[in-house]
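Other chains of the complex are left out, but the ones given are in their true place.
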Amino acid sequence: SPSPNPPAAPEGGKQPDSVKVGVIPILDVAPIYLGKDKGFFSSRGMDLTMESGQGGAAIVPGVVSGQFQFGFSNVTSLMVAQSKGVPIKGVANGVASTGVDGEDFGGIVVKGDSPIRSAKDLAGKKVAVNTLKNIGDTSVRASVRKAGGDPGAVRFVEIAFPQMPAALDAGQVDAAWVVEPSLTAVKAKGGRVVASNFVDTAPDLTVALYFTSDKLQADNPDLVKRFQEAMRESLTYADAHPDEVRQILTTYTKIDAASLPGLILPKWPAEPNRASLEELAKLSRQDGLFATAPDLAKLVP
Amino acid sequence: MLDVRGLRKVYSGGGRRVEAVRDLTFTLGAGELVCVVGPSGCGKTTLLKCVAGLLAPTSGEVLLHGRQVTAPPPAMAVVFQEYGRSLFPWMRVGENVELPLRQKGLPRARRRELVTDALAAVGLSDAEAAYPWQLSGGMQQRVAIARAVAFEPEVLLMDEPFAAVDAQTRADLEDLVRDLWHKLGVTILFVTHDIDEAVYLGQRVIVLSSSPTVVREELTVDLPDARDQLHTRGDPRFTALRTHVLEQVRAAKKGLPLPSPIRDAGT
Amino acid sequence: MDDQAPGGGQPAAPARRGTTAWLGVAGLATLLAALEIVPRTGLVSPDFFPPTSRIAQALATEVTDPAFWVALAGTLKGWALGLLIATSAGVVTGVLIGAVPVLRELTASTIEFLRPIPSVALIPLAVLLFGTDIRSTLLLVTYAAFWQVLLQVLYGVQDVDPVAEETARSYGLRAPARVRYVLWPTALPYVMTGVRLAAAVALVLAITAELVIGAPGLGARIAVAQQSNAVPDMYALVAVTGLLGVLINLGARAVERRTLAWHQSVRGEVVA
Amino acid sequence: MRVARRLLMALALPVVLFVIWWFATANSSNFYFPSLRTILGAFGEVWTGERLTVDVLPSLLRLICGYLAAVVVAVTAGVVIGSHRRVRAFAEPALEFVRAIPPPVLVPVIMLFAGIGDVMKIVVIVFGCVWPILLNTVEGVRAVDSVLLDTARSYGVRGSARLRHLVLRAASPQIFTGMRQSLSLGIILMVISEMFAAGNGLGFTIVQFQRGFAIPEMWSGILLLGLLGFLLSLVFRVVENRALSWYHGLRRSQRS
């Protein structure tokens, strides 16, 4: 495993700022772990601790109340939060789709023997997404729409990613939107990818962001700035060193070593793709996720 | 009919080991009415529970009709000393008396009749709809007696059944028991503290020693079969017998050695 | 019904306890065997529900990881502290409310109102107040376990035998003495059940809190295993929580044998 | 008069608490703690009309099915386990093993067997509600008075009559304790079960509000859960008072 760099002494002998980041222990956040490992944060005077929560329910309030300085969340959740007036603000890109149809880190899968051939056939079918009224159903609808089907006829069921392979296998759902590593698990059981919903939603869709609270942004812009810089460096590094990413995954996840090489890694561009977010916001609004459009200018770093 | 042979019971548990009964042997003929007296704590209740098949003896055995008793035999009724706890607090008096009858599979009408009669016999006709805990101690005890009486058992075991009732009621109940015994030919084993009662009721009186408990004496009550409260108790033979039993119990309590001549001491 | 059967005369208590232990092991073994067989029959896919043997393997590797023991210690700490707070608070409140009828009437509706509020709904609150601190876990654990104890105490207090109560009053025992010598022993069997219920609920909540909030502990490890599709590892960790439950119950039973030696439920098993 | 007094008693503390809540949050600027006024406003908007039939009703039905099934299962198992020492020794560790598994981990397992529909949700509720009733039944059955047991045995009260007239009745005070515990657990589990694969229901809606940052609506949902618990407990008390009238009478008998 990559030898952890000794934390570089912060300038001026100042005590490093202790920074807590609320993350979900999944593939998507590999850059921050890698960046920490590489010393991108310590060299900027930040002593980083990752707090792994299971989702927005725990991370957003943690950031709002200042228990965490930063958090990781998918963009739809952030847009919803913003439109509801949650005082948060995006600070760095999180993760993005590979943009390659059929080769994305997430996709709509069906069982090998399923009659469903394309996203068009999903109309009238039961599709699993990890959370309803979120990026999953919006992007799946986009796939269906793009394939010429009726997006309104898809029935969504909420099932957590880890349970999707079993639900699909047992026929409890007709299709599922899964991400890695569940995607690999489904494919290993003979599942097929019928559409890459992120790709169908927008080119190079930005899927998640790191964010902070308005309060921290106002009180300590310097820290936010340093975090942004470190994050940018980490993202760029991760994007360029897929092998090290696979390696770092073994430290904070339990992904089976055998399936590691086959995982499709997402893209980690240094900056979010504004255009893709606008498209997503538009689609989300169509789906009724929020009444007033989120202020993307404020949300997106 | 009922044979108790070499019965021994040792309680152990809670850090205590008590030899409640050391060695009891006696026999009850079919249709006999035998009273048991003995000092407090000598093991009368223990004996009764063993006979009822509720408690396994440590050694020795109880035979009913020649077969060993290991579980409560059917057609046996027991009136427990702890009358208060032996009534079901969630059932009204009538239901308490009726339950065993229902268990016996008697038709409804017959059950009603038995319940009503039994309650009337113990003077509790108007308490039928009360809960046991709404009754006085003596009334509760009488409910327990009524339950046994209504059951029309073949063998009736009674453990100080009249302890909580007043003198007059007690006399009435004594006569009720003898009536019942005559009428139904039931075999009765009757534990009491009241020596007069033992002599008045029983055909025989078994006197137990104090711990370690053995049978101290078996005394045949040679009073005429037709007894009544006034004349029988006035009979000099009655007085002689009761005095003899009293002395035995006294001696038993003091742990004196058994007197050598057993039978003629009372004469 | 073998408890009441004659013949249970006086077998030596230690021997009985030995049999009890073996029966318990047999029971667990039966459960584990069933869990081995179910996926093998194809009722569910072993990929999603691995057989016991596969879980045992994962458990074997799991226990060699020092981080596992750290997580276990973290969970146990949250559990024990939470349970302690909940039990003390539950007992004190319960006795107080139970012994003073007016208080009981006054609080009944509020208690009934608060009890069904799920701890999971309190997660944002906990995170808001304490982040991923152990206090978050404690808040959830205590909240959930408290009601279990409280309710049992309330019912237990009501179980006092009126004759015993009258005896105490007639001998001039004042309220605190009556609580200590009459009310408390009466409620104790209920309290024991309450503590056993609360112990399991506290464990469940400790793990859930870690699972969702990410406070360090077994739950956080389960979450990682879940997210990583590491099915056998996940079940291995779940099995650990199950085993913890078994151990906790053993402890509770031992305490019960000592403190409730006088009670019908315990004495009935010693004497025939 | 008595009704008025009881009403007063029941409402006094909640009213006080609500007043405190009202004033404490009146000028709240915290996003997660909106003012009570906002919450009550949301309550009126959210929990009226169609939501009652679409979300609250299915939840209630699942809750009732699950709860009743749990009572039946737990009492049956509890009587068996409580009256046979060896069965208890055999089953207890295994049960304790299962009991310690947290519902959020257990639900996926249940999903494997029971699918993702209502059956799964009911099973989850049963699974959580069973324990308090089971434990209390076991303890209640173990504690049946020995003199009563002897009485029943000597009068040949056996089998189902023994069960109905002795064991269940004697254990009923404790069984009701467990049932009361489970009632609120049932509501909690209803919420948890609806966090998985649900498309409607009270718990589902609350979780949706939480995820959608509709915080006043979420709080109003929590209020509704509390209210539901309170109402169900009222119903429960009526049932309990009927079933345990002898017990309450006995306990009160000498205090009048």
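Just so it is clear, A, B, C and D label the chains in written order, and each chain counts residues from 1 on its own.
The rule is simple: contacts are C-beta pairs under 8 Å (C-beta built on N, C-alpha and C of every residue); 3 or more make two chains touch, one makes a residue touch a chain.
Remember, it's a predicted structure, so these values are computed and weren't measured experimentally.
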{"item": "Chain composition of the complete assembly in this structure file", "value": "A x1, B x2, C x1, D x1"}
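One rule holds for everything that comes next: only the chains that are shown with their structure count from here on.
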{"item": "Graph separation of chain C and chain D (steps between touching chains)", "value": "1"}
{"item": "Most widely separated chain from chain A, with each centre as the mean of CA atoms", "value": "B"}
{"item": "Chain centre separation (chain A, chain D; CA means) in Å", "value": "38"}
{"item": "Distance from chain B to chain A - Cα centre to Cα centre, in angstrom", "value": "84"}
{"item": "Residues of chain C touching at least two other chains", "value": "44, 48, 124, 128, 211-212, 234"}
{"item": "Two or more partner chains touched - positions in chain D", "value": "32, 112, 145, 153, 210, 250, 253"}
{"item": "Residues of chain B that touch chain D when the two form their complex", "value": "49, 52-54, 71-72, 74, 76-78, 80, 82, 85-91, 99-100, 102-104, 131, 133-134, 147, 151, 157"}
{"item": "Complex contacts: residues of chain C adjacent to chain A", "value": "44-45, 47-48, 123-124, 127-133, 211-214, 220, 223-230, 233-234"}
{"item": "Chain A - residues contacting chain C, complex", "value": "20, 22, 24-26, 51-55, 57-58, 61-62, 64-65, 67-68, 160-162, 165-166, 169-170, 181-182, 184-185, 189, 252-256"}
